[in-house]
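Omission of a single protein chain aside, the complex is shown with its protein chains in their original locations.
On to chain A.
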Amino acid sequence: MLALLGLGLSACQPDLEKDFEPSNGTADFSNYIAVGNSLTAGFSDGGLYLEGQQQSFPAILAQQFATVGGGEFVQPLFGAGQENGSGYLRLANIVNGLPVTASVNTNLALRQGATAARPLYTKFTGQINNLGVPGIRLSDIETAGYGSVLGNPFFERITPDAQATQTYLQRVAASNPTFFTNWLGNNDVLGFATAGGAANSLTSVADFTDKNSKVIDALTATGAKGVVATIPDVTTIPFFTTVGPSFRTTLEAGKVSGLVIQTGAAPGGATSANRKPITTGDIKAVDGTGRQLFTLLSSPFLPLVGTKTGRPWRYVYGQSGQPAAGFPLFLAAYGIDTTAAFGVSAGNPIPSLFVLDDVEQGQVRTATNNFNAAIKTKAAAKGLAVFDANAFFSTVASNGLVVNGVNNTAGFVSGNLFSLDGVHPTPRGYAVVANEMIKVINSTYGAKVPTVNPTSYRGVKFP
């Protein structure tokens, strides 16, 4: 009887694993190639650095693909002693409940002679699977010289010297994937949006559609299967949602009924069309009322509203990279009077760089919708899986996302999903992206790729 009991005990442990055997379905993960921009590279906290690379969503996907026949996945990782890559932001302190960030600029991967202002990074020219290039727009993929020292330093970094004129599209075409992810196009709206419509341009729909088609054709030329992702609605990211609500509360408390902002990028003085009065109630609040969005970068300057100051304009001009001597000309071109009260007078409006106003939002939204239509149409024609990042992040913005009992939101710092730049995900955000991609891969290709536990990946790192 005791022997029987012993037997019973050892047989007692339930075996569930056989119910959840991973399988690759109809997909072949042996050579997975990741195509995209900063999101694909693992950019986080305003920079590309080793930890972000190691927890990029393609790296997480590749780790999971390894359970179903996935092959080696090489990323252009920053090496020892250069692990901080381009440099990044860290959370230095919380003062009065507000985050204070500081730059990490030691152990960078800058090449001899390069500067942080015009960086060139230590080369990584071997065969790689993660072709994510921070900053690349879909409109850039056929630009010869984009990988040269005058082009994009992140693409230059992974471009072999012998092929300095190779375009991004050519690089993709030569990658010979059996499976791919493609998430290009964010920067075709993002640069315009984060500059408050004051810089950069929106890519034309025709150009976007054409180049999206070309990159998908290149990836599927040898029959590869893959996932494409849509472009999220950038107006719900912390970069645009963090500052405005508290600013509005401050203005209301101070009985400031309205502001004057600058809109667009066109020069012109106090009476020109680039001045735009807005009411305080038109600043978008947490409850969804109001429309105007203030960028994260405006935060240090908003307390100056009502004072006579030129500081915001020196910052804006500084961003242009032009010689300091040109500052008076810049002020003259835009009719800025730094002796007028900042933010509440047409003579000294809030710079366009700091506000994505309702008109600009409309432009961004229209472009995003058109681009996403192009992405989905092409994916449908090729039978590819689609991760609708736009729909997903909209849901996260309105409802939050609970995974394994842990609450995450689209909030800044405390939300766990977005890093300190307010735009790019944290490692947990990337893990969530990887899981969403796995879900559409599984449903499209009849695969059973296991997801990861996003809770094991960190949100914002605290001091």
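Note that contacts are C-beta pairs under 8 Å (C-beta built on N, C-alpha and C of every residue); 3 or more make two chains touch, one makes a residue touch a chain; residues count from 1.
Methods note: contacts and distances are computed from a predicted model.
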item: Missing subunit (named according to UniProt) among the choices "Carbon-monoxide dehydrogenase small subunit", "NADP-reducing hydrogenase subunit HndA", "Long-chain fatty acid transport protein" or "Oligopeptide/dipeptide transporter, C-terminal region"; value: "Long-chain fatty acid transport protein"
item: Hidden partner chain, touching residue among A:Val74, A:Ala174, A:Val359 or A:Val402; value: A:Val402
item: Where the missing chain touches chain A, by residue; value: 1, 5, 8-9, 12-17, 19-22, 67, 94, 402-407, 413-414, 416, 435, 438-439, 448, 450-453, 455-456, 458-463
